[in-house]
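Dropping the structure in here first, questions after.
With one protein chain removed, the remaining protein chains of the complex are shown where they sit.
For reference, chains read A and B in written order, and residue numbers begin at 1 within each chain.
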Amino acid sequence: MNDETILLAHGSGSRLSHELIEKNFLPSLANPLLAKLDDSAVLDFNGRLAFTTDSYVVSPIFFPGGDIGRLAVCGTINDLAMSGATPLYLSLSFIIEEGLTLSKLAKVVRSIKAAAEEAGVKIITGDTKVVNRESADKLFINTSGIGIVPEGIDISGANAKVGDKIILSGAIGDHGIAVMSQREGLKFSVPVRSDCAPLSKLVSQMLEASSQIHCMRDPTRGGLATTLNELASQSKVGIRIEEGNIPAHDGVRAACELLGFDPLYVANEGKLIAMVAPSDAEKVLAIMKRNRYGTEASIIGEVTDEHKGKVIMRTRLGTSRIVDMLIGELLPRIC
Amino acid sequence: MKFIDEYRDVELAKKLVSKIKQLSTRPTRLMEFCGGHTVSIMMNGIRQLLPPTVEMLSGPGCPVCVTANADIDKAIALAHLPDVIITTFGDMMKVPGSYSSLQQARAGKADIRIVYSTQDALQIARDNPTQSVIFIGIGFETTAPTIAASILQSENEGIRNFYVLCLSKLCPPIMKALLDLGELKLDGIVCPGHVSAIIGSRPYEFIPRNYGVACVVSGFEALDILQSIALLVEQIESGKPTVEIAYRRVVSPEGNKTALDLMESVFEIGSADWRGIGVVPASGLKLRRKFERFDAEQAFSVTLEPVREAKGCICGDILRGVKTPNDCKLFRKVCTPEHPVGPCMVSSEGSCSAYYQYGTDYE
Partner (left out) sequence: MTVAFLWAKPSSPITDERKTMCLAVPVKVVSIEGSEAEVEIGGVKRRVSIMLTPEARVGDYVLLHTGYAINVINEAEAQETLKILEEMASLDEVH
C-alpha cells in the first residue's frame, strides 16, 4: 500500500497545503474556532491570562508510552498548570521534513487529539511548514498555550517558604529512559514507558484541597535535580531531600546502571514537584495519590534556610551530598 | 539488581563503619587510586562516616585525567586531517588540550563520533571504507584488552581503514612511580577494581614488599569500599601489610588470562606521558611490530603547536594526591564543569568533578 509522503508543496500555501489541513488536521482537531480557518482566533477573556510556549524536537518521534504529538500537548498544558492556570487553548505549529509519511503524521495528529481531549483543551490556531530533506529531522512541533489563572492563586518558583514540604508526584526517569531505550535499541522484559501526561486535572484537585501550595514545577529536561536547583535559586532557599523517599521504577534504575545515568537527572514529562506549607502537606499528598498520575506521590524533602540556593540530599547511608544541576547535556533531543 | 543491591545494604554499612572506628587507633593515610572509587566515595559521603584518624586521598586513576596535553593535541590534529573519522569515548570530548578540545573541533566540522565501545568504532570503519577511522585509545588495563580485541578482529576481517591512537596506560608502574616520588606518606592503597579484574592482584605484590604499604583490591559499592577500608586499617594496625582481594566476586590473583593473552599478542610495553607526573618508562602500551599498520601515529603525520599547560591549573598535584580540589584557586570560581580549565573537572571520574558534583566538604 502506498504511504503518501509530505512534499515541499504541502507547506507552501498551495492547494496541497489546504488539502493537508482539511483532510488531515481539521477532522481530528475540529472545533468551531479552528474550523473558521481565519488568520487568528479571537477570544473573550475575564481574568488573568497565563501564556506559555515550547518547541518539541524529540528524537525518535515515536517512543514507548507516547510520541512527539502527545509530548507537544502535555508539555505546554503542564507549563500552564504549574502556574495554577486552567489550560484552555493551544496553538499548533508543524515544521515537517520533506519525506515524512502521511501515516506517521496522521498518527501524531491522533495523539495530539487524544491528549487535548483528555486535558479539555482546544487547538484553535496553527501553521504548517515543510522544509527540504535534512533541514529538519522528521518533525518539529511548537505549541503555545493560554490558560486562566483563578482569583487568589499566586504560584511561582520564587514563593517557596522555609518549612515547606516538597512533594513529588511519582517515579522519576521514565520518559528519558523510554526515549533512550528506543535510541539505544535496549530491550526490556517490562518496557519502560514515557510518563508523558497532562497534569491539569491533578493540579486543579490539589488547588481545591489547599490554598497553601506555594510553588509547582514539572521536572523535564535535566530531571528532578535541575528543577529543584532552579527553585532553590529562584526562591533563595535551601532544599533538603531524602534519597530513600524518591521513587524510581526498577526498569529505570537498571537502565540507568547500564547506561551510566543518575535517575535524578533524567527527564520526566508527567510529573510535578509541589512546595506546600507543612500544615497542608499530608492532605495534598492524599489527594494526589487518588489521581491516576499521582499514585506514587511522595514527600521527598523540605525547604530550609540553610545553604541557600543549594540542594543537599541525605543518602540512604545517612551521609549528605550536594545534588547539583545537570552539567552539560545528558540526553540531547529528549523533548 | 543482583551483585549491586546487596552491596548497598545500609545496616551492614553502619556496622562496618563501627568496625572501622573500633579498629583505627592512629593517623592512617589511604589513597583510593581509581577515579571510580573517588566518585563512589563522594556519592556515598564515605568521608563523613570515617573516624578522624582515617584520611582518604584521591589518586591518578582516571584515564582521561592523566592523558597529557600533547596527546590531546595530537588527537585534535588528527581530527582535522581530510577523510578521517575520529572515534572516541564520550569522556574525552570536553577535555581541554593546549588550545582546543575534541568538542570544539567537532563544532568546527571535524568528523568526530562518540562511541560506547571499540566495536562501534570498528563498525564505523566497516561502514565508511573510503575514510580512515581512528580510535582514541585511552584507558587502563580494563580497556586495553577491548582495544586489542578490536585490532585482532580488524586483522581477521581484513579491515584496512581502522587505526588506533595508542594511549593505553598501566597502573602498577604508575603506582610505583608515585611511591618513588615519596611526596605522600601513604599507609595503604585502595587498589582499582576493574583493572584488577584483568591483571589480577599479583602485580601489586611489590607494594607491601618494597614500600610497606598495605593494599586491598576493592569493589565500587558502599559496602565494598567500607570493607576495603576496614581491611586496610586492620593490616596497618597489625603492621603486616599485604595484598588482599576484597572484590573477590570479580578479581582473582591471576586475573583474566584470555584478556591478558590478547593484550600480550597485540601490545608491548613502552613509556607513557602522564599528566602531572611526566614521561614514565614502561608505563604504557605500544603496538607490536606485527600490528604497526594500525598505529595512527605512524600512519598519519601531523604538525603540532608547542604544548601549553593551563595557567593556574594544579591537576597534576591533585592527580598525585598532593593537593585536593579545595586547594585549587580556580576550583569552582573559574574552573567549573561548563568551563573546565583542566581534565580533572571534565572527566566523570576526575577528583575535581566529583568534589564539585557531590562534595559538601567545602562548607
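Just so we're on the same page, a contact is a pair of C-beta atoms (placed from the backbone, for glycine too) under 8 Å apart; a residue touches a chain by one contact, two chains touch by 3 or more.
Keep in mind that this is a model prediction, so the values were computed, not measured.
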Just one of A:H18, A:R133 or A:R183 touches the chain that is missing; which is it?
A:R183
Going by the contact rule already stated, which one of B:L179, B:I198 or B:C315 would touch the omitted chain in the full complex?
B:I198
In the full complex, which bits of chain A touch the chain not displayed? Write them out.
59, 137, 181, 183-190, 250-251, 253-255, 257-261, 328-333
Contact footprint on chain B, counting only the chain that is left out:
1-4, 6, 12, 15-16, 18-19, 21-22, 35-36, 62-64, 87, 89-91, 93-94, 103, 113-124, 126-127, 138-139, 142-143, 145-146, 149, 153, 157, 193-194, 197-198, 220, 223, 227, 230, 246, 248-252, 256, 258-259, 262, 347-349
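In the analysis below, only the chains that are shown with their structure count from here on.
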With chain centres defined as C-alpha means, what is the inter-centre distance between chain A and chain B in Å?
38
Spell out the part of chain B that touches chain A in their complex, as residue ranges.
1, 4, 8, 10, 13-14, 42-46, 48-49, 94, 222, 337-338, 348, 356-360, 363
In their complex, what parts of chain A are in touch with chain B?
253-254, 257, 260, 307, 312, 315-322, 324, 327-328
